[in-house]
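Got a structure for you, written out below as C-alpha cells; questions coming shortly.
Below is a slice of the complex: some chains, not all, each in place.
Note that the chains take the letters A, B, C and D in the order they are written out, and that residue 1 is the start of every chain.
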Amino acid sequence: VNPDRTIMVVNPNTTVAMTETVVAAARRVAAPGTRVVGGTASRGVDSVESNVDEVWGALGVVEQVGVGEEQGVDGYVIACFGDTGLAAAKEVALGPAVGMTEAALYTAALLAARFCVITLPPRTREQSHRVLRETGLAPRCTVRAIDVGVAELTGGSGPAGQGRPPGGAGSVLEAMRVEAQRALAEDAAEAIVLGCAGLADLVEPLQHHLEVPVIDGVAAGVKMVEGLLAQGLSTSRAGTFARPDGTGR
Amino acid sequence: VNPDRTIMVVNPNTTVAMTETVVAAARRVAAPGTRVVGGTASRGVDSVESNVDEVWGALGVVEQVGVGEEQGVDGYVIACFGDTGLAAAKEVALGPAVGMTEAALYTAALLAARFCVITLPPRTREQSHRVLRETGLAPRCTVRAIDVGVAELTGGSGPAGQGRPPGGAGSVLEAMRVEAQRALAEDAAEAIVLGCAGLADLVEPLQHHLEVPVIDGVAAGVKMVEGLLAQGLSTSRAGTFARPDGTGR
Amino acid sequence: VNPDRTIMVVNPNTTVAMTETVVAAARRVAAPGTRVVGGTASRGVDSVESNVDEVWGALGVVEQVGVGEEQGVDGYVIACFGDTGLAAAKEVALGPAVGMTEAALYTAALLAARFCVITLPPRTREQSHRVLRETGLAPRCTVRAIDVGVAELTGGSGPAGQGRPPGGAGSVLEAMRVEAQRALAEDAAEAIVLGCAGLADLVEPLQHHLEVPVIDGVAAGVKMVEGLLAQGLSTSRAGTFARPDGTGR
Amino acid sequence: VNPDRTIMVVNPNTTVAMTETVVAAARRVAAPGTRVVGGTASRGVDSVESNVDEVWGALGVVEQVGVGEEQGVDGYVIACFGDTGLAAAKEVALGPAVGMTEAALYTAALLAARFCVITLPPRTREQSHRVLRETGLAPRCTVRAIDVGVAELTGGSGPAGQGRPPGGAGSVLEAMRVEAQRALAEDAAEAIVLGCAGLADLVEPLQHHLEVPVIDGVAAGVKMVEGLLAQGLSTSRAGTFARPDGTGR
C-alpha cells in the first residue's frame, strides 16, 4: 500500500544508531497513513554538542533535505535540539519542515503555563535560549542542563526496542529526574521538555515519576508536520524562506 | 464503526449556524479516525465582540466542556478568536483543550518569520494582543482589523457548502484581501492568520490571491489536539491548570 | 448629607463576609466625601481560586457593575486578585473601574524599584503573571505564593473590627512574613503586594515587621478611582472598551 | 484652618510662570484638605528641553525637595515630562514623591488598552521612552512629538486663568489635535498623554475634540500622592531609595 505521506526525520549527525532511535520515536506517534524515513548526515560530526558541530549539523540538514526532496518526501522534522539548519530546511523543502525544539516548545505551551527545558551537556544551554528567543517563550520557560554528553546517550543505547544497558540510560534518567524535580519546585515548571533528540524512551518513566507532561520534540514535530500537511500548509515563500533560486521579496 | 477519538469544537456563542460552520471546517482537516462534534453555548450572546460577550462566552465554554466530559469527548478546540474561557477549559477537561488563537499563532510561527492577524471588528484587537502576550509571539506578529461585525458573517452565511450570498461573504473576502496586502507590504508579514472563527471558507481564495499561507485557527486547533492525543499528552495538573476540585500545588 | 461620590467595591464571589472585609478596608482610606458600597456576586463561587472560579467571578462582576450602574455608582474597584472580569467592568461602567491588582502594582511601582506579589494559593500564581504581562511590570516584580486557601482566610474571619481568631489569621500572617522576608533577601524586593483581597488587616503588622511598604490593592484601587473621578476621567470609549451597544472603532 | 496635607509641585526649571501654571493645574484637582505649593528651581535653565537641561533640572528638584522637607511638605509631584531628578526626590523626601510622567502613564493604563504620549519638542522623545522602559508600558504606548519649544508655551502664557493669547496657545492646541488624531487613527491609541508640564489648559478642548481621555501628568500626580498619603505609604527605604545618609541594604 502506498503511504498517504512520507515524513523524513533528519538526524544532523552521522550516527546511524541515533537516527534509528529518533525514527522509532517518530513511528510510535505517526498516523496510520504516515511513512517515516530517517536521514543521516553523510559527513560531519557524530554528535552535535558545540557551535562547530552545529555548523556541520546544518550542512547535514541541507544535504538530507535535498535527498528527501528528490525522493518526494512530504515533510521534515529536524531532530537535533537547537534546530540547527532549520531555516535552511524550511527554505529548501517544498513541504513543511519543523524543528524538534520549536515543536516541543509550542507543545509545552499548549499544556502548561510554565515549563522547563532540560538539555545536555551544560555548554549547549544557549542553543535552547536561542530558540526561546525566536519563539518568544522565554518568559514561560527555564533552561536547565545535566552534565552528560550526547555521546554517552548514543554510545550505550542501541535502536529503540533493543533495551539499553541499565547503567548508561538509567543514570541519564536519574539525572533528568533530579533536575526535573528541581524545575517543578524552584521554577514553578508545570511540564518538562527533553532537551535532546533520542530521549523518547525517557518520556514514560519520567512522566510516571513526575506526574507532569514530558515532551519529546521529535514526536511533537511529527504531529506538527502531519497537521500542516492535513491543512495543505507549507512554509511561506514570501521573504525569509523564499526558495534559494527565487527572487524573494 | 467507533471513532478512534472525539473532538468537540466549542462555539462560545449561541449561534448554531456558527457552530455548524466551524464543525464543517474542523471535519475538512480531521484525521480518518476522528469524530468531530460541535458544542454551542446554551445561553449567552449570539456573537462574541465585546468584553462582556467574552464573559458570557467563557461561561458557555465551561458549560460545553462539562457536557463534553460527560459524553467522553477526548479533546477540545475553543472556536472563538481570543480564546475566551480557554484556561477554564484546560482545567475542566480531562483531555487536551486548545484555543483556535494559540493554535493559529503557533502554526503561523512554524511557517513564517513574521505574520499578521486580521481580526474583526476593530474593537476586538486587544483580544489578539492578549494572546500574543501569552504566546510571546508579539515581536513577530502585527494585528490589523477590518470594519465588519461578526454578525455580518454569520447572518449571511449558512453551513459550509451551501454557498454564501455574494454580497456578505464576498465583501468580507475583499476587505480581508485588501488588509492582507497591506500587511505583506507594510509589516513584512509572510503569512496571514484569520482572526475570527467561521472564516475557513476564505482560506482558499485568500491563499490563491496572496500566495502566502492563510491560517484558520479552528483547523489548526483540531490538528494540534489530534497531535497531543497521539502523544498521550494532556494539560498539566501541576499548578495553574490543576483540576478545580484538586489541591493544586 | 449626600456623598460627593459613591464607589462600589465588587466582590466577585458570593461570600458576604469577604465583601464586608473589603468594604471595611476601602472605607479606612476613602476620602471624606466618598461613600463606599459593596457588591457581592449573587451566584457563582464562594472563593475564586481556579480558572473556572474566575469565569464565574467575571460573571459576578458584570452583574454587580450592572446593579451599580442602576444605582448611580460613580466608580468601581474589582476586589479579586487577578482582576477577573475587569475588562468587562470597564466596558459596562459609565465611570472608572479599576482592578485591585493593577492598582496595587502601579502603587508599588511608585514606591519601589522592585517588589514582590505574595499570593495564595500557589495554583493562582499565573493570575498575577497575567496582570504583570498587561501592566508591563514583570521585570520589576516577582510572584511568590503561600500554601493557604482563600477559604481559610474568610472562614476564620468576620468583618473587619470583630477580631479574627488568632489561629487562622495569625498563621497567614506568619506565612506571609516568612515569604516576604525571602522576597526581600532573594529577589531584592523593596515592597510587598498582598496577592489576595481581604488581607488589609495584615498591612500594618507586616509593615511593622518588614520595614518596607506593604500594599493592599483594594485600598490602592479606591484611591485610584477617587483620583480619576477628581480629574473627570473615565475609561476610553474608543476601541477596546467601547460600550457593548456602541459601534467601537 | 490648617490643611490636612501639603503637596509641593516641583518645577525643575527657573521659570516662575511655569510654576504658577502647574500649581494652578494641581489645585484644580486637589482634595479639599490639600494645600498645594510650588517649588521653582533657584538656578539652572528656564525650560528643560535637552539632556544638559535635565541635569540642571535634577539639581533643581533636589534643591526644592530639600526646601520642602524643611517646610514639612507631605508629598511631591515632579512637574517635568521625563521625570528628571525623580529618583533623587524619592530618596530625599520623607513622604511620597511622584513624577508627572509615571503618574500620567499609569493613569492612561487604567483607562485605555493603548495610548500615545505627545511630547515636545521632538528631540525630547527619548525622555518619554526612558520612562516607558522603566514603567514597562512601552508595548501599549507610542511616542509622538510636535515641533514646538517649551519656551513658546511659557512665553505666551501667563498664570492659569489670565487667558493665553490666541496665537501661541492656540497653535499648540491645533498641533496637538492634529498629532493626536494621527495617534488614534494610526497607532490605535485610545487615550492621549500630554507630554509636557503646563499644558493642563489643553485637556478640556482636546478631550472635547477627540472624545478620548486626555491626561495631564501634574493632575494625575497630585491625585497619586494624595492616594499614597491616605494609605500611609511612602517610598521604600530598602535598597534603591534608602536615605542618602542611611546604610541602604
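Throughout what follows, a contact is a pair of C-beta atoms (placed from the backbone, for glycine too) under 8 Å apart; a residue touches a chain by one contact, two chains touch by 3 or more.
Just so we're clear, the structure is a prediction, and the values are computed from it rather than from any experiment.
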Assembly size in copies, with 4 chains present: 6
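Simple rule for what comes next: only the chains that are shown with their structure count from here on.
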Whole-Å gap separating chain A and chain D, where each centre is the average of the chain's CA atoms: 53
Where chain B and chain D are represented by their mean Cα positions, the distance between them in whole Å: 44
Where chain D touches two or more other chains, by residue: 113-114, 139, 188
Chain contact graph, described as a line, ring, star, complete graph or other shape: other
Contact pairs between chains, per stated definition: A-B, A-C, B-C, B-D, C-D
Chain D residues touching chain C - in the complex, by the definition given at the top: 29, 31-33, 96, 98, 102-103, 106-107, 109-114, 135-140, 184, 188, 190-191, 211-213, 215-216, 219-220, 223-224, 226-228, 230-231, 233-241
Partner chain B, residues of chain D touching it in the complex: 113-114, 139, 188
Parts of chain C lying in touch with chain A, wherever the complex brings them together: 122, 125-126, 129, 133, 138
